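Just one protein chain is left out here, and the rest sit where they should.
For chain A:
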């Protein structure tokens, strides 16, 4: 992009211009700091230690050239802590499950949650009256080896690594759960893995396959969380991934439900989902892993294919052109109106300090409208805009058509089969708990009401046409 002058307002990163003069920096003239006034060769914040990238032969851009390791880490942890405290994500009475994929973001999430827990533990031991209990932490990994092309051994090895990583993060001890998406099928079915394979195979659309796996992953996490008494689910979803999700939701026609997925708190699930790393980019998290020696797992997932793959390369391209693009995308999407469930349910626990409750009240988003009863897609759990709501009309409509019409339009197109016959088979392949979600709960009442007014009804169908 032609950039005419230093007054260019397109947010182009000043460092990019300086990086062109990239030679091995001498210790005195320093590294590639972009700022004109800063002393070269020292961290911007503490002005004492050298920046992370100095001495590594130049080529450091952005944060590595500006901050020293300690300040960088403190900055990142500060963002994490601000997110957690201002949204009351973790309270002393909570039992928190950290979703761990082995990737960079979830490794950092685990590390930070652990550090927070350690501090709470120290405070607990130091306090005389032991009034504040320490929150519990568990770790869960979703094993998708039955439907991905990763070798069984590769997965086993990775799981062992993760187990040892988690065990090193004690005290306090954290339980490590390995759960498979196949476990969503009711216990007792011996052919869970086969059914799962058949289910994924029944989806034609490549992107639909990807997305269905992603939804099942979340359901599996919810299952393990609620079965083991966890009260919050922490995801390592960071700015970069959220930016991709914003574009993906737009491209798949899910503009209505987008604001539900990208908030700090998502309480439509049985175990509320919180995103403490929402303000950190993948790049920052990678740098932290590198400087702190946090090893992400070697388990490399297939590069996303189809539309999701196209979107990640698009966002990467934009990010190269302008390093703050991901944050801008997330900030824009953050201006969309959230839903009523995008805040932590009000805490009524006496164990929770008053300060936390007050802070929560302050930051909790005020609902724009009265709490309306949204209907949710049984597959992806996104709020469905009215036109897709199931017609509780005549009992003659096929239950499979009802299921299909209760799904959001995106799932209808890319996941569900298009014709009636395949629909029936598809419904039989889905885990029962998902299909059960679509059954309107009011059916019984509706029949009773209908009896009372039957004599005044003129046509057969009484649902919305």
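Note that contacts are C-beta pairs under 8 Å (C-beta built on N, C-alpha and C of every residue); 3 or more make two chains touch, one makes a residue touch a chain; residues count from 1.
As a convention for this text, contacts and distances are computed from a predicted model.
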Q) Looking at UniProt, which of "serine C-palmitoyltransferase", "Cell cycle control protein", "Cytoplasmic tRNA 2-thiolation protein 1" or "Alpha-1,3-glucosyltransferase" names the chain that isn't shown? A) "Cytoplasmic tRNA 2-thiolation protein 1"
Q.
Tell me which of A:332, A:399 or A:428 is the one touching the absent chain.
A. A:332
Q | Residue, one of A:70, A:115 or A:205, that touches the chain absent here | A | A:205
Q: Can you work out which residue in A:145, A:181 or A:254 touches the chain that's missing from view?
A: A:254
Q | Contact set of chain A toward the excluded chain (per top definition) | A | 1-10, 36, 203-208, 246-247, 249-256, 258-259, 306-307, 310, 314, 317-318, 321, 325, 328-329, 331-333, 335-338, 368, 385, 409-410, 413-414, 418
